[in-house]
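With one protein chain held back, the other chains of the complex are shown just where they sit.
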Amino acid sequence: MSIEVRHISKRFGRFDALRSVSLRVPDGELVALLGPSGCGKTTLLRIIAGLETPDPAAGSQILFDDRDVARTDAGRRGVGFVFQHYALFRHMTVFENIAFGLRVRPRRLRPPEEHIRARVDELVRLVQIEGMDRRFPDQLSGGQRQRVALARALAVEPRVLLLDEPFGALDAKVRQDLRRWLRRLHDEIRATTVFVTHDQEEALEVADRIVVMNHGRIEQEGTPDEVFHSPASEFVMQFIGNVNLFHGRIDAGKAIFGSLALPASAAQPTAGGGARLLVRPHDLDISRQDTGNGIPARIVRLQSAGPVAKLELESDDGQPIKVELPHSRFRELELTNDERVFVVPSGGRLVLEDYAI
Amino acid sequence: MGTMRLRLKHQSPLPGFGLTLGYSLLYLGLIVLLPLATLPVRAAGMSWRELWEVISDARAVASYKLTLGTAFAAAVANAVFGFVVAWTLVRYRFPGRRLLDAFVDLPFAMPTAISGIALTSIYAPNGWLGRWLEPLGVKAAFTPLGIAVALTFIGLPFVVRTVQPALQEVDLELEDAAATLGANRWQTFHRVIFPAVLPALITGFALAFARALGEYGSVVFIAGNMPMKTEITSLLIIVKLEQYDYAGAAAIACVMLAASFAILLAINLLQWYVARRHRGTS
Partner (left out) sequence: MVHGSASQPGAGGSRHAEGATRDPALVKWCLVAVSAGFLLLFLGVPLAAVFVEALRKGLGTYLASCRDPAALAAIRLTLWVAAIAVPANVVFGLAASWAIARFEFVGKSLLTTLLDLPFAVSPVISGLIYVLLFGLHGWFGPWLAAHHLKVVFAVPGVVLATVFVTFPFVARELIPLMQAQGSEEEQAALVLGAGGWQAFRRVTLPNIKWGLLYGVILCNARAMGEFGAVSVVSGHIRGKTNTIPLHVEILYNEYNFAAAFAVASLLALLALVTLGAKTLAETKVRRDLATAVPVPPQEDPVP
């Protein structure tokens, strides 16, 4: 089932959680809503689920398979929701938790008890918590509780699965295992899935598409590759991975960054306009010669303990630059602190700004 | 930023707000607010002059003095002994501690009339304790002293149950720190522990006091109920009712309510003040 939200806004008191957000999730896709605290991702998720109502606005719609469900109760939308802190029913066993959605169905829709039992057993096997049916939530570990929460949500065969920071409350190792497991589960079940996370690694690893949000708006929507390698805005770039941001200007068909001149091709580069160069630390090299394609800088810190050698430099106009070098290259250069060198980008994104004068 | 819409209720996915709030307000309105409204209305039926005459009548004033005096004395006794009891229950371990702890709530569980007659029989001149006190010249039954004793019984749990959590929360580390700085136990108590629980003690005192002001059942047997001498204010209200002096009864009731609310207000202010101070120093 596809999900589409159009022009959704939500305000809590004086705080704008969402500002006219529109998004479409095709059937069967696994999408991550990624962003920092307060960006609106959980609010959007809860609105899709029916746990919050969007502010009334023109054109505001919530569509499941092109049908408006904005006025439908959460219980009737056919969504499965997994809460960040699981919200397992503490006075029920694992079995009763998972069976809950089936047992509360109105009589004519309720499956017979044997069917319910079979379904619960099937789910218990699917989420790999065999042997724990009779346990209570407080007798389970965090990872086990999370899987019970998932099984419970899946029991009613939702057409949409929504997860709110599903792995947020777990420790790193468990998180990694569950991440991969979720991906495999999705591949098996193929339900349209949307999950919220503030962990970019998680989003990059698990999702088919990532929706990056900030301050109640969608900054970028795209595959992990697109979002990582072609960030649409400064925010996305800063949020995902490390990046160096250089400011320069356009002059005579070239983008000038200090002594670095790059051809400013295509678009409409206006003379006197601004330019930005976004380069990942591992796309930068160090050179001692001024070959006209490097930015002069002074080495401030060297750190060689770790998978790569990390350098911190400061450019002539005071800008901090982060560079990552493979150890072989680092040893080859024999760099010292305070040394003046040239930072040479070997890749990156050049963003040209149009100036309207 | 845009206009802020006035919201009477923050939206929630949970159902049942209208039903539950509506029912609660209806219930409260009919059972609590409507009856209570009769008091000021009835009292307002009198002119100011009449009102003043009723309230300041000698018999009434005598009852105020008695009620306030005995309630205060009882609250003080409870503050002192209640503190000791709370301290003992929280800090020491001894056989029967749990039993004693549960027992503290007896005045909450016991009907006031029952405690009333029990206390009277004990402190009467030929009662278990009365017969010891009589030769010493101490008359307990049918005197203000008896009233104070009954009120002490009633108010005890208030102090203990308010001070216990506060003592519970005193950080043992603070006491350790004081000890390492050279304070002896008394100094530690006096300068570190006691100030920390003083607000709770005052709250407990005020609650016991407020309760004692309005108490009827446990007092009316042991008091003797002689007008001008051992007649408490709540009894005076009943007397006026029996004389069909509804307005007078309402007037005195208003005085009592005003006193209770004043005390409750004082408690709230005190709690607010303490919360502010703690926020400032934490």
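By written order: A and B. Residues from 1 in each chain.
In this section, a contact is a pair of C-beta atoms (placed from the backbone, for glycine too) under 8 Å apart; a residue touches a chain by one contact, two chains touch by 3 or more.
Everything numeric in this text was worked out from a predicted model, so none of it was measured.
Student: Would you list the chains present here that the left-out chain is in contact with?
Tutor: A, B
Student: Using the document's definition of touch, tell me which of A:156, A:174 or A:302 contacts the absent chain.
Tutor: A:156
Student: Of the residues A:27, A:73, A:122 or A:225, I need the one that contacts the missing chain.
Tutor: A:73
Student: Which positions on chain A touch the chain that was left off?
Tutor: Residues of chain A in contact with the hidden chain: 12-15, 17, 37-38, 40-43, 49-51, 73-76, 79-81, 83-85, 87-92, 100-101, 104-105, 138, 152-153, 155-156.
Student: State which residues belonging to chain B touch the missing partner chain.
Tutor: Per the touch rule, chain B residues meeting the hidden chain are 8-10, 12-17, 19-21, 23-25, 27-28, 31-32, 34-36, 38-39, 42, 81, 84-85, 87-94, 97-98, 100-119, 121-122, 128-129, 149, 152-153, 156, 161, 164-165, 167-169, 172, 175-176, 179-180, 185, 188, 210-211, 213-217, 221, 234-235, 237-238, 241, 244, 246, 249-250, 253, 256-257, 260-261, 264, 271.
The working rule: only the chains that are shown with their structure count from here on.
Student: Distance between chain A and chain B based on Cα centroids, please, to the nearest Å.
Tutor: 57
Student: Please name which positions on chain B make contact with chain A in the complex.
Tutor: Where chain B meets chain A, its residues are 1, 4, 7, 10-11, 13.
Student: Quick check on the complex: what are the chain A residues that touch chain B?
Tutor: It comes out as residues 12-14, 50-53, 74.
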